[in-house]
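Working notes, structure below.
A single protein chain has been removed from this complex, and every other one stays in its place.
For chain A:
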């Protein structure tokens, strides 16, 4: 993919400082970002080949036990398409996800929530988008969990998503929420996104047509990355 990245529309994103999400108070820069046109450094980025991806890497129901025993919970297929702002598919790009188990417990040394670990669930997965930008995961629906923010804050059910794109300047981490979860509207992290349309875009709808009878339900989650300029007027000193 060639062409310079289109400058990021920062209004599509949360502000760094959002006191409702307490940790952001001391972890947000106070000075303005320095804006510059992307250089070769941002326009290029790592690529990953199919040899990286194991056969169960996108199957979180089975990948922790290497297929020996399935995880407990509501079986779901998470699928969607990665495109850029100009509507072009982003093919062969790495999508990584991580999540809690059905009870809201993460398999991480730092998580001390007393909901038990599932001995058959790890919580990470990865895949490459296909030639048209499509990806899919099989997993279990994560539970809500409490976290120390305000007195009684609970994260909605969510799956963390990391996407690379074709340039380092497209790097994005976000979270997918589930249609109809009443905790979304109470969550200060979800509501760091002030634009309602942008927040709604993080909510995956139930997709019955993408589900499989007697096996799993499906949720669709499309992702948009920064686009690239495709102009014939690049690099002319006179500016046109």
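Note that contacts are C-beta pairs under 8 Å (C-beta built on N, C-alpha and C of every residue); 3 or more make two chains touch, one makes a residue touch a chain; residues count from 1.
Following the convention adopted for this analysis, contacts and distances are computed from a predicted model.
Among the names given as "Tyrosinase", "Quinol:cytochrome C oxidoreductase", "Multicomponent Na+:H+ antiporter subunit F" or "Protocatechuate 3,4-dioxygenase alpha subunit", UniProt records the absent chain under the name "Protocatechuate 3,4-dioxygenase alpha subunit". The residue from A:92, A:162 or A:211 that touches the chain not shown here is A:162.
Touch with the chain omitted from the figure is made, among A:91, A:122 or A:205, by A:122. From the options A:61, A:76, A:157 or A:189, the residue with contact to the unseen chain in the full assembly is A:189. Against the chain not displayed here, chain A makes contact via residues 7-10, 12-16, 18, 21-31, 33-42, 44-48, 52, 54, 57, 63-64, 66, 83-87, 94, 96-98, 106-111, 122-124, 126, 160, 162, 168-169, 171-175, 189-190, 192-193, 195, 197-199, 201-202, 223-227.
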